[in-house]
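With one protein chain withheld, the remaining protein chains of the complex are depicted in position.
As written, the chain order gives the labels A, B and C, with residue 1 at the start of each chain.
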Amino acid sequence: MQTIGHFINGEMQVDTSRTQPVYNPATGEASKQVSLGGARTIDEAVAAAKAAFPEWRKTPPQRRARIMFKFKQLLEENADEICRLIGEEHGKISHDAAGELQRGIENVEYACGAPELLKGEHSRDVGRDIDSWSEFHPLGVVAGITPFNFPVMVPLWMFPMAIVCGNTFVLKPSERDPSSTLFIAKLLKEAGLPDGVLNVVNGGKEAVDAILEHKDVQAVSFVGSTPIAEYIYSAATANGKRCQALGGAKNHAIVMPDADLDNVVNSLLGAAFGSSGERCMALSVAVAVGDEIADRMIAALQEAMAGLRLGNHADKTNDFGPLITAEHKAKVVGHIQSAARQGAKILVDGSDAAPAGYENGFFVGATLIDGVTRDMDSYQAEIFGPVLQVIRVQTMEEAMQLINDHEYGNGTCIYTRDGEAARYFTDNIQVGMVGVNIPLPVPVAYQSFGGWKRSLFGDLFMYGPDGVRFFTRRKTITQRWPSATLREGSQFSMPTL
Amino acid sequence: MQTIGHFINGEMQVDTSRTQPVYNPATGEASKQVSLGGARTIDEAVAAAKAAFPEWRKTPPQRRARIMFKFKQLLEENADEICRLIGEEHGKISHDAAGELQRGIENVEYACGAPELLKGEHSRDVGRDIDSWSEFHPLGVVAGITPFNFPVMVPLWMFPMAIVCGNTFVLKPSERDPSSTLFIAKLLKEAGLPDGVLNVVNGGKEAVDAILEHKDVQAVSFVGSTPIAEYIYSAATANGKRCQALGGAKNHAIVMPDADLDNVVNSLLGAAFGSSGERCMALSVAVAVGDEIADRMIAALQEAMAGLRLGNHADKTNDFGPLITAEHKAKVVGHIQSAARQGAKILVDGSDAAPAGYENGFFVGATLIDGVTRDMDSYQAEIFGPVLQVIRVQTMEEAMQLINDHEYGNGTCIYTRDGEAARYFTDNIQVGMVGVNIPLPVPVAYQSFGGWKRSLFGDLFMYGPDGVRFFTRRKTITQRWPSATLREGSQFSMPTL
Amino acid sequence: MQTIGHFINGEMQVDTSRTQPVYNPATGEASKQVSLGGARTIDEAVAAAKAAFPEWRKTPPQRRARIMFKFKQLLEENADEICRLIGEEHGKISHDAAGELQRGIENVEYACGAPELLKGEHSRDVGRDIDSWSEFHPLGVVAGITPFNFPVMVPLWMFPMAIVCGNTFVLKPSERDPSSTLFIAKLLKEAGLPDGVLNVVNGGKEAVDAILEHKDVQAVSFVGSTPIAEYIYSAATANGKRCQALGGAKNHAIVMPDADLDNVVNSLLGAAFGSSGERCMALSVAVAVGDEIADRMIAALQEAMAGLRLGNHADKTNDFGPLITAEHKAKVVGHIQSAARQGAKILVDGSDAAPAGYENGFFVGATLIDGVTRDMDSYQAEIFGPVLQVIRVQTMEEAMQLINDHEYGNGTCIYTRDGEAARYFTDNIQVGMVGVNIPLPVPVAYQSFGGWKRSLFGDLFMYGPDGVRFFTRRKTITQRWPSATLREGSQFSMPTL
Partner (left out) sequence: MQTIGHFINGEMQVDTSRTQPVYNPATGEASKQVSLGGARTIDEAVAAAKAAFPEWRKTPPQRRARIMFKFKQLLEENADEICRLIGEEHGKISHDAAGELQRGIENVEYACGAPELLKGEHSRDVGRDIDSWSEFHPLGVVAGITPFNFPVMVPLWMFPMAIVCGNTFVLKPSERDPSSTLFIAKLLKEAGLPDGVLNVVNGGKEAVDAILEHKDVQAVSFVGSTPIAEYIYSAATANGKRCQALGGAKNHAIVMPDADLDNVVNSLLGAAFGSSGERCMALSVAVAVGDEIADRMIAALQEAMAGLRLGNHADKTNDFGPLITAEHKAKVVGHIQSAARQGAKILVDGSDAAPAGYENGFFVGATLIDGVTRDMDSYQAEIFGPVLQVIRVQTMEEAMQLINDHEYGNGTCIYTRDGEAARYFTDNIQVGMVGVNIPLPVPVAYQSFGGWKRSLFGDLFMYGPDGVRFFTRRKTITQRWPSATLREGSQFSMPTL
């Protein structure tokens, strides 16, 4: 059985002392296992990163960026292999893995602009012949902790930017599907990254805590569920680190009476069921304004859902694949049952939908639930499965109130043609990423990603301009050259230049 | 006896249930007392701020900025009164209070640029006919907790920027010298600020904790000592808030053999003894490279120090005034004694320096200590008094190592004519604010203020561009208008625009 | 009779050798005359500006900005007097003059942000230990030539920004209504501007040509008609200067079938007839899509126009005033007659509309013309009078084609509720300033003003961020400090850092 190890200081380290199986979720079989690193492994990785920092810091940004140019090329050349590794361990269909990879590559492309992004602000003559400017320095060793659902994209949200900013990096990816993450780490070495600048340690809570407590780790970037995000943020900051911790979501779409229904249905199918709903930007609640549009939308959804194909990652004709684990499947099915118990109507039930030949896989089919209300447990929770719940309201205000009252504020969308409705919505909704007729409004790599309320802890979003700021610290220099003949009176007052 | 109250929802509230005396540190007399607010007072202030938020948020930035234009004018017109209030309660000489005020006004000037500073980033055609842009929204109710040493300037670092960004504010200033802070708060109302947008609550730890725990406070900005900063950062973030907490300092100047000695001596006098050294940017350690420059510098300093005048705030011929409290005076004197005990040479001792007629004031005179070493307690601690310690080293590297090893990293300075030395210093020193031939490198209001290491907890500096980012949250909108005839296939992959 | 002179080096200079009458257009009387400066006057003004430049250049931007803070205050305190002067010589009603002034003040407010706006771009480590940064230096002596229609606002688009950037300025305002311009120039001196930094020379073509040919004038900023703009651009650039020359306009509104008709009518009245249509952003063509909306719009406009009041500037109940000269009135009336001759329907004819008591004034009343076609002379020309022409088309594409085919591309607007229509319009229309439901989309002072096609010659818009760039030149510094022991091989190749 293959053991997946750690990538430290440019070398793979396989440690079989503590391991955990890695499943193929489509078959339910575990043909690999992953080493679980602990405090000692984290120590090694941080030490390697710390040792690499002084030289990496002094490598000009443009040279750092050139490694990212090469990395992009290698990611593209190795796309099939990357998607295969994602598919085998996560289960997502190859076209979806390709989308994930492409979104990740966009962050590499953005990181290639480091020389522009790292420019400081230069103020000539802040006082007579006194100049002052700010520089953006790297922090040192920084860490990322990433979730199973995007084993390639979310790491690429973090380490390319951190690294082009001059930091060295320790990444703890999800132990559920680590192979693709390790593969791209090795590609970055092949692209020319010096050893020690990027290190990957697999592991669970012990590794996480070791990162949070390590005195040489300056910052932690996290994506996961809200309870863990809150824990990470609290622990990292209590240890004096800077931290950005992205948590859960419950993303609603408001479907207005004037919405383009074809667009609604087509785009909702992908947004709700794509990647089995295991996306923090998945659209899991459709709020229909008025029964007329609700009824038409539901009819159209039901018809379209009948044509969806569930199955193995390698078959591109499939629409989506299994969930990540048997436990998670049970949780999702439990939410469907709970909704039914609490009075909702299960219009399409995917609880028992495993395709032929994959009976042991962790499949749940596309599920549609009508008559959902705000007090139901299935509404309050983040299900993270292919379940679309419909809520019916009478007014747009009512729809917005629902969203603003929810604890999460990650993504949302409005379907309308009306300029005024869209503007009112975008201005007043308490959500960080807002779509107008776009149900998955993931910001492009040159904007930044983040939610409001309990979907994000910290003050800076992830990747894009905020990512640059998160992975740098400001140094402000004020400079004046005295002339040989300078004679000045002492100044006891607060100097005002 | 006058009781200084709170300023909530545009009204002064005097509460005599719990109070604390406010001293004139030059005379040692307490002729005023201050109300100490607790959780209930904070609740009231936060409630007022919360009620004012919806309308203030929707006030266009340009209109918000115009109130700051007027505020600047009022601050200038009332400068004498503000300086008098500072002087009476803090003790700093009027010219120094004027400097403090001027530095504060610079932050108001910067806030006047809100329409420019709040611009979002607009990306046309992130995909075909899809636009995306980021907006910077206010957070809601935010809070500031400020120290005694700059009762006007540090509050002005925070609330003008927070307020022009659309937030409403609760300020807890130092209970040692609250009058000038309250006075400027009332000026801002006079400038046109709606009631409830700025609230000031006096108090001690109970008020602080009430802020940290209040669920409606979105962010906390703090300036004070490192232990408290660490506590604030840890508690605020554990409660899910964003936080920036600025702590203590131990600012070193390296005096190179080629330094312009006149400039060194003249500027060090003000930087070390101005405001009695009660500044987080005070220059308290001079590191001389080589005995030759050390000896010449010390001789010149001793001569110059003989001419310094200590006394009451109202007399502009005084160079600096008393310390803030009797307790603090005792602490500073204790540091001088400790240095002597541990082997340093007290060349000038200001322990017993009260000017005639002010024998009960909390005065300590300018103090110069030679032969200080890194293991002495007086070197490790932030003294916050008019004490300049000299350390002698043989090389610039040795001097830089001292600084980089110190737990604080707020400000520092090098005195030299040599371009290479200056550049090497600024690049490699682990300090956030760096001066070249400028011993108090406080960044101008259009740069940002902050230290490294244990001098700042958080990821954004205070005021300037970082201040804007701290007091706003990003919202990213992605927009596409479907045509009536739009017909698209569903997309199950991760969309890549 | 009062003679209006020049303002050179901080002093008024009255020269009666060549003069021209200044009319009150409401009465048709000339009670003042203006000195017409020639090459010698321009020489004097440029010499004063050149002499003031070295010291002004070295004044820190923050200090320069503080004069603008004071200037804003003085403009506000003297608003009534400024509006009176505008009204007496230009004729616009006091509420309109107040609007003009307010828009001008916004540019002063923007200029107050100079320290932020002048920040250069700092790149650390462009090569190993090599830094490079760009600074934005003033040009030296720069000039502005401004039109009669905004004697206060357009000068304020130019000189505050030019001056805070460190330039010194020579302004040649319109000789039709120079008093308000001179008045504000004197206020700026009162605000603390050193003599010679701003100079105002009145005159006609001789003065203009003297500016264009003067070797010490580095840049020319112009607003006027297209033929003159083209001449200015061509002559200034042939003399090696940088130049931005803003010309004429023919601004269309597309009225879509779903437009909010109340909003259309209310906003069009002001946009078409305000200031008698003498604005380069006046909305002079309404393109109705479909006869249904055309008929309703015209009916509503006719009704509303019946209530408009014409008269003297001092009476705030008036809606608009006279045209600038008798010649211009004749030209506008000629355009109305030409439209009639070429087949259009004059629904409301203001040719003969002088209010009682002002029979000698240069009044033309609000005029509405239906049935206009693209080949009519009145459609091709910029009328610059209170004349609104209606064109009827069947589709939005047809409406857009009209606009894109017109030689001018200054402003335009679409009235609709439809998000898609608005986005398609803003993306594809060949116009620089575009409104959605806003017929006068004059950019705010923190954006920039300019048209496309033959409405602007040059590459930078006026005021706002582009204004900063226009009035500065870049200097890029690349710096490396050699160590004493540096030993390098010679490098004969193109160095790549």
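The rule is simple: contacts are C-beta pairs under 8 Å (C-beta built on N, C-alpha and C of every residue); 3 or more make two chains touch, one makes a residue touch a chain.
Keep in mind the model is a prediction, meaning the values are calculated, not measured.
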- Which one touches the absent chain: B:40, B:58 or B:309? B:58
- Pick from C:85, C:153 or C:368: which residue touches the chain that isn't shown? C:153
- Message: Touching the hidden chain in the complete assembly: which of A:8, A:301, A:444 or A:477 does that?
- Response: A:444
- Note on the structure: Note that chain A touches the chain not displayed via residues 62, 65-66, 69, 72-73, 106, 109-110, 112-113, 115-117, 119, 124, 129, 131, 419-420, 423-424, 427, 444-446, 479, 481-483
- Item | Positions on chain C where the hidden chain makes contact | 93, 95-96, 98-100, 102-103, 106, 121, 123, 126, 130, 132-134, 153, 219, 230, 233-234, 237-238, 240, 242-243, 260, 262-263, 265-267, 269-270, 273-275, 279, 304, 319-320, 417, 422, 426, 431-438, 440-444, 446-450, 452, 454, 457-461, 465-466, 469-470, 473-482, 484, 486-497
- Message: Considering the whole complex, not just the chains shown, which residues of chain B touch the missing one?
- Response: 58, 60-62, 115, 118-129, 133-135, 416-420, 422, 436, 497
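Keep in mind that, in the parts below, only the chains that are shown with their structure count from here on.
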- Task: Indicate the whole-number Å distance between the mean C-alpha point of chain A and the mean C-alpha point of chain B.
- Result: 35
- Message: Quick check: how many Å separate the C-alpha centres of chain B and chain C?
- Response: 43
- Message: Going by the contact rule already set, what residues in chain B reach two or more other chains?
- Response: 106, 444, 446, 479, 481-482
